[in-house]
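Scroll down for the structure; my scribbles are underneath it.
Excluded from the complex is one protein chain; the other protein chains are retained at their positions.
== chain A ==
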Amino acid sequence: MKEAVAATRVVPDKNGRFGAFGGKFVPETLMNALTELEAAFAEAMQDPAFREELNGLLREYAGRPTPLTYAERLTEELGGARIYLKREDLNHTGAHKLNNALGQGLLAKRMGKKSIIAETGAGQHGVASATVAAKLGLSCKVFMGEEDIRRQSLNVFRMNLLGAEVVPAVSGSRTLKDATNEAIRYWVSNVEETFYVIGSVVGPHPYPYIVREFQKIIGEETRAQILQMLGKLPDEIIACVGGGSNAIGMFYPFISDGQVALRGVEAAGRGVDTDKHAATLSLGRPGVIHGSLTYLLQDEHGQVQEAHSISAGLDYPGVGPEHAYLKDSGRVTYTSVTDEEALAAVQMLCRTEGIIPALESAHAIAEAMKRAPQMSKDEILVICLSGRGDKDVLTIQDALGSKEEGKQQ
């Protein structure tokens, strides 16, 4: 464990590798842009004015710091560890995505780019990007799979309202993977004037690094808050993992605290024994997707397989390369929960705490429902509540409705 911790502090290396994972597997046309981005990011982070501007926006526009809420009734219900919720659902636009979109949006502006593009699955990163574009006076195109456009129509309208253009991705499974392909293709064609705002800790270097740096505020705040409230660190932290940005943001500041157990939760969809899941770290093999070497759901010939989850934000056949690294190093434990367990978790949190969680975040809650009863009452469990569930109520209504029908039959 100690070795893993020491190694973790220096990733990514200068080649953008997290151990064996990461790198830059992209067309040559993009390589120069990635080098420029890396330099611009390093320079911006050294500049106190940039950091001040970002911190100002996070404080006065996004509403940070987000609270750490003691979930008293959920704790009582589960009868084990004391549960705290990191309330990224209370961030402006309703999820942690804005932290990164603000950072990259400011970077785009600093680099003199007038237009940004983004990919989105559930629509949260698309909404965050559209929001930032409006706030900073940039034009914005959001690539979104046709299937996700259907599942998340409210978010599509929200993006349009904010002045962004939503471009449907019609290839492949028409979800996040394909939206990302289309965003990369558009970027290759318009690389000189466009900034690509990647929404998760995925993609070619330096993206997984940049997104982590903009999201680690989640873990930093949590660490300070729990120390102030209880005078000690949590025993365990749970976060959901699709691409994995809220999880990396939450975990990273705790990586060297060996006594804090870290658990990432993937979507098992209809079950890990079916072909309808998104449990990349549990069932994938190392491969290349969207410019990065990482765990990947693929067939024996290396063709990328379609992922499935009730949650559009976890429906991704790859995962951030840093998670691949943290899995192999053993620092983080990765598990998965099914669509059904996530739905039960939504209802549990609604009824005990009066909070409707995003379906993505419900995966972390479902895992906590398994873990907390096994822990003692003086142990502390923190859940990253990465987003609110308003965007999902129709999906939840459909799923619960068909379940009721099933029961009646």
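Just so it is clear, contacts are C-beta pairs under 8 Å (C-beta built on N, C-alpha and C of every residue); 3 or more make two chains touch, one makes a residue touch a chain; residues count from 1.
Just so it is clear, contacts and distances are computed from a predicted model.
J.: Hey, which one's the missing chain according to UniProt: "ABC transporter permease", "Cyclic nucleotide-binding protein", "Tryptophan synthase alpha chain" or "MotA/TolQ/ExbB proton channel family protein"?
T.: "Tryptophan synthase alpha chain"
J.: Given that one chain is not shown, which residue among A:64, A:174, A:263 or A:290 touches it?
T.: Looking across A:64, A:174, A:263 or A:290, the contact with the absent chain belongs to A:290.
J.: Determine which one of A:133, A:304 or A:358 touches the chain that has been left out.
T.: Considering the complete complex, A:304 is the one touching the chain left out.
J.: Out of A:191, A:279, A:337 or A:382, which touches the unshown chain?
T.: Per the contact definition at the top, the residue touching the missing chain is A:191.
J.: With respect to the chain omitted from the figure, which of A:24, A:82, A:113 or A:263 is a touching residue?
T.: Candidates A:24, A:82, A:113 or A:263; residue touching the omitted chain: A:24.
J.: Considering the whole complex rather than only what is displayed, give the residues of chain A touching the chain that is not shown.
T.: 15, 23-33, 171-172, 177, 181, 184-185, 188-192, 285-291, 296, 298, 300-304
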